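Here it is: the structure, laid out below.
What follows is chain A.
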Amino acid sequence: MSQPILTVEGLRVSIRGDEGAAQVLDAIDLTIPRGRIVGVVGESGCGKSTLIRAVLGILPANAAIERGTLSFEGRDLRALSGAELSRDIRGSAIGFIPQDPFLALNPVFKIGTQLLEIMRGRTLAGLESESDKRTHLIGLLRAVQIPDPADALERYPHQFSGGQRQRLLIAGALACRPRLLVADEPTTALDVTTQMQILDLLKRLVAERALSMLFVTHDFGVVAQLCDEISVIYAGQTVESGPTAAILDRPHHPYTRLLIGCHPDRAEDLVGIPGAVPSPRDPPPGCRFHPRCPERRAECTRLPPTAADGARRVACWLHAAS
Partner candidate 1 sequence: MLRFLVRRSLLVLPSLLGLLVLTFVLMRVVPSDPAAALAGETASAQQIEQIRVKYGFDRPLPEQFVIYLGQMARGDLGISVFSNRPVAQDIGYALPATIELTFCALLLAALIGIPLGTLAAVWHNSPLDHAIRMLTVAGLAVAGFWLAIMLQLLFAMDLGWLPLRGRLASTLTAPPDISGLFLVDSLLAGRFDLFGNALSHLAMPAFTLAVPGIATIARFTRAGVLETMQKDFVAYETAVGYAPARLVAIYVLRNSVVAAVTQIGLLFGALISSAVAVERIYDWPGIGSYAVTAILNLDYNAILAVTLTVGIIYAVVNILVDLAHGLIDPRVAEQM
Partner candidate 2 sequence: MRTLLLAVAASAALTAGFDAAPARAQSKATTLVWGDQLPAGLDPHVVFDVPMQYVLLNVYDGLYRYIGNPPELKPWLAESSSVGADGLTWEFKLRPGVKFHDGSDLVAGDVVYSFRRVLGMKRGPAGAFLPVLKADKITAPDSRTVRFQLESAYAPFLAAVPLVAIVNPRAIAPNVKGDDWGSAWLASNAAGSGAYSIDAASYRPREALDLKRNAGHFFGWSDNPKPIDLVQSRPVQETSTRVLALMKGDIDSTDSYLPTDQVERVQKSGSTAVAKDESMRVFIIRMNNKKAPFDNVEFRRCVSQAFNYDGFINVILKGYAERNPGPMPKNLWGAPADAKGYRFDLKAAKDACDKAKAAGAPIGREIEIHTQSELDQTLQAAQLLQSDLKKIGVNAKIVPNQWPNLTSSTAKAETTPDMWIHWISTYFVDPENWIGQTYDSQFHGTWKASSWYSNAKVDAMLREARVSTDQAKRKKLYEDASRIVIDEAADIWVYNTVQLRGLTNRVAGYKFSPVGGGGDLRYLTLKN
């Protein structure tokens, strides 16, 4: 198998605040093979957004990567300077689709201006002149099914519906012909029908353009529909990963199991997870889930080893032996 497009290993990120540092990410492992869609699933506050920021190199000034590797197509992202990241990675090699299409577009600039800005200062084969870039954008808008694309470039964000804006953002992510797409819950803000259309669109685009995608969500239903593989995160730790069907079918980690159980489509009877996500400022030792875990043991206060079984990995003392 060829080299994965993105590899994250043992990533730990801490954020300094008024009352001390907090390890928002503690032990994240993630691999995105070329051409695949990997879903990262977790509750709100588990560190999904921080993971995306770490990958894109836009962590806030008070955050620091303490350890771990981030490797994109074999390049060590941590070794790149801010300017290199901005020029070579963000927007160009890695396209980004934000969460809320209503807030992500700059309200006072035309769509065309904003999309062209993404391509600015980047060398793209065959797109030297401004009009080339424009034609390219019109093609993209057509691909994301925006009606009357040339006209759309001259309009302002508030003149589009939410679904259309999300399509525009997808076009933006594709503008520089990236190899990897990073999507941050791109459908959460949309109604269900629109959600479906967007997911279909994404799936098709990834397939047509031979892209890979990191898709962050809290929604197992979306994952099931879209993703090839899943990585489940709890409180800054990767707890389980593997092919979508296998995990949904037979989750190993108690957290995964409970999370699936919360989903109205999947669970026979809805059970919530008692307790709350721990504060990253003062996390429990070892497996961070153990205070809430129905099957916790004494050794859970130590960090569990990751057990691999083919494509599947799980970090849990329950599976440490096998």
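The candidates were selected such that all candidates are chains of the complex that A comes from, given by their letters.
Points to keep in mind about this one:
The rule is short, and it goes like this: a residue touches a chain if its C-beta (ideal position, glycine included) is under 8 Å from a C-beta of that chain, and two chains touch if they have at least 3 such contacts; residues count from 1.
What you see is a predicted model; the values in this text were computed from it and never measured.
For chain A, the touching candidate in this complex is 1, chosen from 1 or 2. Considering their complex, residues 52, 56, 58, 82, 86-87, 89-92, 95-96, 98-100, 103-109, 114, 117-118, 120-121, 156, 158, 169, 172-173, 176 of chain A touch candidate 1.
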